[in-house]
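Take a look at the structure set out below.
For this view, one protein chain was removed and the others were kept in their places.
Chain nomenclature is as follows: A and B, assigned in order of appearance, with residue numbering initiated at 1 for each chain independently.
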Amino acid sequence: MTHKISAKDVSVFYGAKQAIDHVSIDVDQDNVVAFIGPSGCGKSTFLRTLNRMNDTVASARVTGEILLDGEDIYAPSMDVVQLRARVGMVFQKPNPFPKSIYENVAYGPRIHGLATARADLDLMVEQSLRRAGLWDEVKDRLSDSGTALSGGQQQRLCIARAIAVDPEVILMDEPCSALDPIATAKIEELIHGLKGRYAIVIVTHNMQQAARVSQQTAFFHLGQLVEFGRTGDIFTNPREERTRDYITGRYG
Amino acid sequence: MNRTRQPTDWKGAAFRRRTRRRYAAERRFRLLGLAAVWLSAGFLAFLLASMLWQGASGFRQTRVALPIDLAAARLAVTPAQLRGRGADLALAGAGLEGVVDRAATQAYGGAGTDLLSDGAWLVVRDAIKRDPAMLDRRVTIAVPVDSALDVAAKHDGNPQAEATIARLTAQGVLTTGWNLGFLTAADSTDPTRVGIWGAFKGSLLTMAVTIGLAFPIGVLAALYLEEYAPRNRWTDLIEVSINNLAAVPSIIFGLLGLAVFLGTFHLPRSAPLVGGLTLALMTMPVIVIAGRNAIKAVPPSIRDAALAVGASPVQVVFDHVLPLALPGILTGTIIGMARALGETAPLLMIGMRAFIAAPPSRLTDPATVLPVQIFLWSDDVDRGFVEKTSAAIIVLLVFLLAMNGLAIYLRNRFETRW
Partner (left out) sequence: MVDHTVKAFDADIGQLRGMISQMGGLAEDAIALAMQALQRPDPALAARVRADDKAIDAIESEVERLAVRIIALRAPMAVDLREVVAALKIAAVVERIGDYAKNIAKRVPMIDGEHRIEPISLLPSMARMASDMVRAALDAFAARDPEAAMRVVESDAALDDFYDSIFRTLVTYMVENPRTISQVAHLLFVAKNLERIGDHATNVAEMVYFAATGTQMADRDRGGATSEDER
């Protein structure tokens, strides 16, 4: 079985400073992988290499190979725009467009040409909002501004927006950091529901969250991938001492 | 050694004094701010009041009643001619002007023609065109008086004219009315016939050229510099250059216009096209600077969100960045346009200072603009032009307000929509 995403020996440099040191990891379809680690360990940086968001930083340089369904995403022949439609991203602070809720979700399909007729677009918007667990709350006010929603709703709107282009992978960069426990729980439940359709990679500094939502966990430390395994094993019997020290709260 | 701090006595005398001084400083600052606002408002009110005071009379004209026996004049025009387009020519050819002069002499004696403005017969002509049946009757039409008398009626004339006015007022033949011709006529040597329309149209055309060039070029330049250009020494140099361009005295742009547009490209002198080009050069840096700041202020999270959903760089810019930056860009445009509208020096240099009797109809026709017109009139010796200058200033201010109002409306519309 081929892995959905296969990273081999990936290193990331910002100018002269090395942020990621020879990381190799595989992400499978229908799986949630959690990246955990202390601040500055590189988990967010590595996440952003998976959809080439690091391209926006002028001094960033990526070596190694990252394959999406076997294709190298850093090859010159890879269209970044299409890559980012196939690999969606949800950010730490909810960032809906300052447009209506409908427009937020419809924007992606529209620019990629996934739906042109109004009826098709309506269907896509409804489906995405349903999958994001937001439909019932907003179905009567689709023309309201997306920024008028609460924090948790905004984040679910961002997830709906990512889903609308029918991606294969969803990357989440600390999606619940800015949310209260109830909103967080709703999103964790949502992730559980999305797990079957998409490969999900979630970066979190909350270990309990990683333990709750993921099937596999990767522990990053100082730019290196220290340990990667089944979540249950990592949290009950990690192999590496650094992993054990981090998850038991022995930071030294 | 005991290094523990003593608990702070917030209620003690020293702290109470500090608090009082702090409150006093805050109060002082507020009052200063308020005083500054009142002072600025005061200056503005003073300016507006003095303009209105001086210019209001420019919109009114003194008229004298002139009895004409058109039936006896027997003008050689047919009703058919009067309805057609050649009416003006026909009436002129039929000697209407002479008829009016004779009627004046008849009514007011030998100096009767001196009482009337040179354009009085035009008023009669327009009345006949409106009501051709007049030709068979004798009518009394209120026609504009001569400039000297008009000035005297507004209490600014020489003693002789004042005496004439007094006499005519006693006869009960004087009326005052709205001088709508001021808004529809072009420049003239006669203050009673002068109008602002020529300069107004010139300003409109010039502004159109200016906005049409400066806005797209400025906005696109700002977008490129902010979104696409790499950050290196060359772009820093460009940024410094543009900032400095915005501070260059406007007359230098006039020199540039003279040398390049007129000298090298041999474009027609005094045309709104050249004026617009020159002003566009002057306005563009302002728009670029305002545009760059507005674009810089768009939060990067919006760009990230758009990129993450698979938008191309062009889509990110036009679907997300530009709409959010538009209020700021429009503000910069307002500032630039207001400055351009009031510019006189560069336009003088490229020749928009001549006496233009007919309003421009094309971008390449010779024209003048409102500020230059005001300058030219203020220079004229004839007393009648004093009030007209102030009246023109009022028109300029109204134009400015309308333009700003439009831009503010557009800005608010874009702001609330998003």
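We adopt the following convention: a contact is a pair of C-beta atoms (placed from the backbone, for glycine too) under 8 Å apart; a residue touches a chain by one contact, two chains touch by 3 or more.
A quick note: this is a predicted structure, and the numbers were derived from the prediction, not measured.
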item: Chains in view touching the one left out; value: A
item: Option touching the unshown chain, where A:55, A:69 or A:245 are the choices; value: A:245
item: Residues of chain A (touch criterion as defined above) contacting the omitted chain; value: 207-208, 211, 235-238, 244-245, 247-252
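We take it that only the chains that are shown with their structure count from here on.
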item: Computed distance of Cα centres, chain B from chain A, in Å; value: 57
item: In the complex, chain A residues that touch chain B; value: 51, 53, 56, 58, 81-85, 88-91, 93, 95-99, 107-108, 111-112, 145, 158, 161-162, 164-165
item: Touching residues (chain side chain B, partner chain A) in the complex; value: 230-231, 299, 301-312, 315, 319-320, 324, 418
